[in-house]
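For this view, one protein chain was removed and the others were kept in their places.
Think of it as A and B in the order they're written, each chain with its own count starting at 1.
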Amino acid sequence: MAEAGPETVLVRKTVLSHGAGLWRFIPALVAAAATLWFAQFIGPVSHGDIPEYVASWVPQLGISFAFRLDGLALAFALLICGIGAMVFLYASAYFRSDRRLLSLQLSLMAFAVSMVGLTTADDAITLFIFWEGTTVTSFLLIGFDHEKEKSRRAAIQALIITGAGGLALFAGLLVMGSLVGSFRLSEMNLAGDVIRASPLYPVIFTLVILGCFTKSAQWPFHFWLPGAMAAPTPVSAYLHSATMVKAGVFLMARFTPALSGTDLWTWTLVPVGAFTMILASVWAMRQTDLKLMLAFTTVMGLSMMTMLLGIGGPYAVAAAMTFLLVHAFYKAGLFLSVGMIEKGSGSRDYTEISGLARAMPHTATVVMLAALSMAGMIPFFGFIGKELIYESTAHAHFAPQAVTAAAILANALMFACSGMVAIRPFFFRPRACPKDKPADPGWALWLGPTILAALGLLCGLFPSAVEHVLVAPMVQAVAGEGLPGHLALWHGPGLPLYLSLATFALGFVLYLLLDAIHTGLAAAEPKLPRTESWYDGFMRGLGKVARRTSVLVQNGNMTSYLRRTFLALAAVIWIALLAGTASWPGFRLSVEAIDWAIFTIITASIVVVLRTASRLTGITALGGIGSGIAIIFVIYGATDVAMTQLFVEILVVIFMAIAMVRLPRTGGVPFVPLNAVVAGILGVAVSVTLLMVLGTGLDLSLTEFFEENSAPVALGHNIVNVILVDFRGLDTMGETAVIAIAAIAAYAVLMAGRKRARGGE
Amino acid sequence: MEIMIALLAGFLVAAGAYLMMSGKTLPYLFGLTMISNAANLIIFASGRLTFGKPPLIPEGAHSIEGASNALPQALILTAIVIGFGLLVFALALAYRSYYVLGTTKMDHMNASEPGTEVGS
Partner (left out) sequence: MNSLILRTASRLLLPLILVLSVFVFWRGHNEPGGGFIGGLLAAIAFALVEKAQGLEAARKALHFRPQSIAAVGLGCTVLGGLWGAFAYGYFLKGVWPLIEKLPDGSKTGLPFGSIMLFDFGVFLVVLGGVCGILFALEDVVANERDDKED
């Protein structure tokens, strides 16, 4: 301890100066400003006046950089920026003394931009670019604690699953675009009848839905989302509850006009949604880590939306969109609150903490508010969402009883989970938690969750405001027609109300039985099949195949690599020669004395290089070859090239001579018949090709342009130099950069070893 | 002359490839130089051969007729210098690898390959 003193002080100082700057609030302010900017469109959009922005991108392919802010896009943009502002503020406090705050903020900002772009895009390619942007930033953010094996594994898992889904989506978008003849999403949506009638519809549907299911964690791809909880709490709250995972749901909603209404759509979305919903809510009961429990309820929420979109029609869409908002508010609020619990008490496992309400009254209030909305209690927004869900499941044209029963079961399980989150950590007898004195965290941490939890209550109390601002335009954009009826807290007695009461009763029973269920699930867990093990098996197999391939192809033998390369090169040339229409050339075969002289010099030098055992002789002969070529250049009017060749030849000899001093004698090159055959095939191919080329006509228009414009336009009489420094100056600039880089690289290679040799001494 | 240049290019490529396949660093560098020489020769000849009239516009004239093709010359000129840069970098690598790995046999420089022992 004593020795570490000064260092610790130093570290703390830098950390403080890092964390205390006001810059850390900038992202939150930017996001808040963006929220306000988007808010100005609420009025026009709700009146059907939809702003668009289109910039040409690749007009030849019909691809544009297009954005369209309809009700769905606007709601998402507001959610992303609004919740973003709170999460950024939260993150600035959560990582206050962490030097990685800047990189976290940057990644979060990049994610927010991708997400806003994804939701507002009106071009399939634009959408896909942003879609991939969210995948990559999510990878970075899940792997934020990259020193931990678990984080890396979770990050790669999320990347592979959502990335593979992204590729499927891309293919689906391309097929859909070529079918419709436009990549604009709005036009695709107008062509819904064409798409549904096409024989390609099942292909398009499967590919697009694969993208949606992977992104929104539907069975059998659901397991990556709980794994993604390896990310820091602000990231989980933002990406894996409120925004990114909803991208899949968003896309299903976006393509509802284009793809929905078929049996395939309903028969895929409803069963998968319902199954994932129950699976996830059951597994939520198994968790003791509050964050993991919330992760499973997130999967459940996403499945609920998938199922509702699968049912289709304005009722179900209205329920899905309302539930989307409900879920975003309470889930982000709860995630952030769990972070507060962890900061305040040192743990987020409900078996380790209890009775915190007295020490952390503020956190307890926030969690209570958000959990009541999650449980669907009156008068919270969650209640309205739940009523709408029952309203639509009861009227579903697809197995209404089964769907309603599934919804009741899932909602009851959710009720029990919200009970766990709200009651276990805060009530009962206080016990020793990992932190000695648990306390509420500072304002920057509680502000965001408080607003979100309060929104859950306010939206419940004033449903008509939410309806006008968000829900009605969203439903209009997705279902193509207005909201049927109005959002209201109290519809009077009716089927939804009775179903709600049934849910509460069942949920209460489940809550009481929770410990028993938990124990039962924990015992059953190892025996149950898990789709994650399919993933693991697949990845292991992939690794094996890759390893076998590289052992086979990459045998570590340089000679065999080169042999293959040269053979492949020769094969390409020979195939082109034999398959092509080139005829044997009719050039002049006259050979003069000077030609013989040069030919003899170079050929003799080649033979010497091949045969000699002496390095010095080899280098000299190499110089002979170069000089012979320089003479060819002189004879045929390439004075500049000849000079360059000669000077380079001199330098090559100098360099070789220097390096040679330290390279050992290795004797001559032994004769290897196989190599000779390969080299021979390649050499003959080159000779024949060149003869063929010389026999064909040559387009001299470029040369003539240079000849005519060199003197009058570029004011130079040496055409070669004018081409180099004027007509093709950009090329030359790149080439000078290459020379500089080669010099730097060679310098680095030489000097790095030198330092090592010295340091080792 | 064309047939001579075509033959020379073939010889150079064949000899260069043969030397590169020898598995020793110095012959490898020799081979590399030969192949880059051959490439320059091929590009030059592809622009057609014109005897003894460099592409220099006489003083006072605006244009020139019947001179040798300037375009491939410009391309080769930089190619020669860049080829030299590449060769020197390869030389530095060869030198350094000999110093670090203690061998000039390229088949022994396979520490990063799968299924082989380091420096075997």
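The rule we apply is simple: a contact is a pair of C-beta atoms (placed from the backbone, for glycine too) under 8 Å apart; a residue touches a chain by one contact, two chains touch by 3 or more.
Remember, it's a predicted structure, so these values are computed and weren't measured experimentally.
Visitor: From the list B:11, B:44 or B:95, pick the residue that touches the absent chain.
Guide: B:95
Visitor: Contacts of chain B with the missing chain: which residues?
Guide: 54, 56, 59-60, 62, 77-78, 81, 84-85, 88-89, 91-92, 95, 99
Visitor: What is the set of chain A residues that contact the non-displayed chain in the whole complex?
Guide: Residues 639-640, 643-644, 647-648, 650-651, 654-655, 658-659, 661-662, 712, 714-718, 720-722, 724-726, 729-730, 732-733, 736-737, 739-740, 742-744, 746-747, 750-751, 753-754, 757-758, 761 of chain A touch the chain that is not shown.
Note that in this section only the chains that are shown with their structure count from here on.
Visitor: Distance-wise, how many Å sit between the C-alpha centres of chain A and chain B, to the nearest whole number?
Guide: 42
Visitor: Considering only the defined contacts, which chain A positions touch chain B in the complex?
Guide: Contacts found on chain A: 547, 550-551, 554-559, 562-563, 566, 587-592, 595-596, 598-599, 602-603, 606, 609-610, 615, 618, 622, 625-626, 629, 632-633, 635-641, 644-645, 648, 651-652, 655-656, 659-660, 662-664, 666, 669-670, 672, 675-676, 678-680, 682-684, 686-688, 690-691, 693-694, 698, 700, 702-703, 706-708, 710-712, 717-720, 723-724, 728, 731-732, 735, 738-739, 742-743, 745-747, 749-750, 752-753, 756-757.
Visitor: Okay, in this complex, where on chain B does chain A touch?
Guide: Residues 1-15, 17-27, 29-30, 33-34, 37-38, 40-42, 44-59, 61-65, 67-71, 73-74, 76-78, 80-89, 91-96, 98-100, 104, 106-107, 109-110, 113-116 of chain B touch chain A in their complex.
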